[in-house]
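Pasting a structure below so you can have a look.
Here's a slice of the assembly, chains where they normally sit.
Note that the chains are named A and B in the order they appear, and that numbering of residues resets to 1 at the start of each chain.
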Amino acid sequence: MKLIQAIIKPFKLDEVKEALVELGIQGMTVTEVKGFGRQKGHKETYRGTEYQIEFVPKIKLEIVVPDSRVADALEGITRAAKTGSIGDGKIFVSELQSVIRIRTGESGEGAV
Amino acid sequence: MTALFRNRIFWITIVGLFSLGGLVPGVYAQDSPGTPQISAGDTAWVLTSSALVLAMVIPGLALFYGGMVRSKNVLSTIMHSFIAVCVVSIVWVFWGYSLAFAPDVGGVVGGLQWLGLTGVGPEPVEGSTIPHSVFMVFQLMFAAITVALISGAIAERVKFSAFVLFAILWVTLIYSPLCHWVWGGGWLGELGALDFAGGTVVHISSGVAALACALVLGKRKGYGTENMAPHNLPLTVVGASLLWFGWFGFNAGSALAADGIAGGAFVATQVAAAAGALAWLGVEWAYRGKPTILGAASGAVAGLVAITPAAGFVGPISAIWIGLGGGVFCYLGVFLKNKMGYDDALDVMGIHGIGGTWGALATGLFASMGGGTGLFFGNPGQVMIQAIGVGATWIFVFAGTFLILKIVDGVVGLRVSKEEEVLGLDLTQHNERAYE
């Protein structure tokens, strides 16, 4: 089993979700995060004091998939999340040792 | 361009100042407060009412609208109400009030005699017991809220500079004349059209103008597909509550006295608001299974809109009927929008346009006191007159607003760019964020 972490632009969440559902991937966990990278943030002004906000709002998706589905998933996410402009985000893949579904206690591929 | 536009404001100011700075204080100098005709009681009530109407706009309407947009646009939405008050106040002083209320010119507009409030001082306003200056500022607040109401239709996508320019032109070219038609000695008033506190002048006009705005600006990016749920409903309910609170000044204050008429208008306002809320909730409950807070707030406002033109002319039971109608018809108005699919973001047309139209006609049905008599009380002609008023207002406002929008679009451009819309108006128009 693999854990795919994707950092994407917030307004792309729905498209990416749809793409994954179409691939038959039925579950994911979403976290609101802030990103720092090439894409620069914005400026705010309050009574003449300016603040340069360097962190950009992003969405982090965590998706656990069987090894067999990793390739599709990566392809699907990349396609759906891409705008071609700086800040589209990253995908990180790592190995999981075990997965458990709390409700049933079952583990492994059956658990996701 | 914004430079050019700023100059515009300053230019107006400068001219105004030099042409008028001298006169006005002169007039005021002959101040003789407490002249026998002034009633302290009536004046106290209209002063209070003027403050209440301001509270309807800021913070009332600002919150009512601000809570309904997405959090990235809440500041810009609040700003629309705030700037409307500021801009209209200045315009009203320099020429707006004169165009609306100075001696009639051909039944369609007021003269220029009162430019810069020349001669508008502490002396009692004609046919009343309050200072002219107090009547003027009470009317100023009406002009301000009307412009602010329109902003709901173009929220989340209009350019700030465009709205400012629009406000100046609209209050000058649409509101002032229309106000003159009905209250300033113009043809509609002469015709006998009844509008106690602004059903046509304020609500139909803002609603119809909103429709024009929605059609000209087009839909928000993602309308119909993205989630555009209100970002902060408590703000919206607070706004609706303050609107209700201030509406007592709006309606009962329109009696220009603290008397039985004001009392009757106050009661009608209260029960119509309640009936409107209950009606909206009832329909929701029946057709959607659950009554919503936003529905209660919307229904109360619908009831308040509906009773506005009738407030001083009807008894409490009639007021309940009118309020119920307001709740039901405005619910349908909103429903219709969703069907027709134009993007009147915060339903200005659905609530103020529809509600105001129903109220104006209902006044022709239920009027029974305070100098008005409607169909149900033996005067069928009134409904016809009301219908003429409604029709004329719809046509004049829609056409005029459409034209103004085209002009503004030409001068500064109406809409922000797609990117700015995605990022939100708070950051892109104002360099600010609402919540850290």
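By our rule, a residue touches a chain if its C-beta (ideal position, glycine included) is under 8 Å from a C-beta of that chain, and two chains touch if they have at least 3 such contacts.
Everything quoted here is computed from the prediction, not taken from an experiment.
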Protein chain stoichiometry for the whole structure, using the labels that appear: A x3, B x3
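In this section, only the chains that are shown with their structure count from here on.
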Intercentroid distance (Cα basis), chain B paired with chain A, Å: 46
Sites on chain A touched by chain B in the complex: 11, 14, 42-46
Chain A partner contacts - residues on chain B that touch it in the complex: 226, 422-423, 427, 431-433
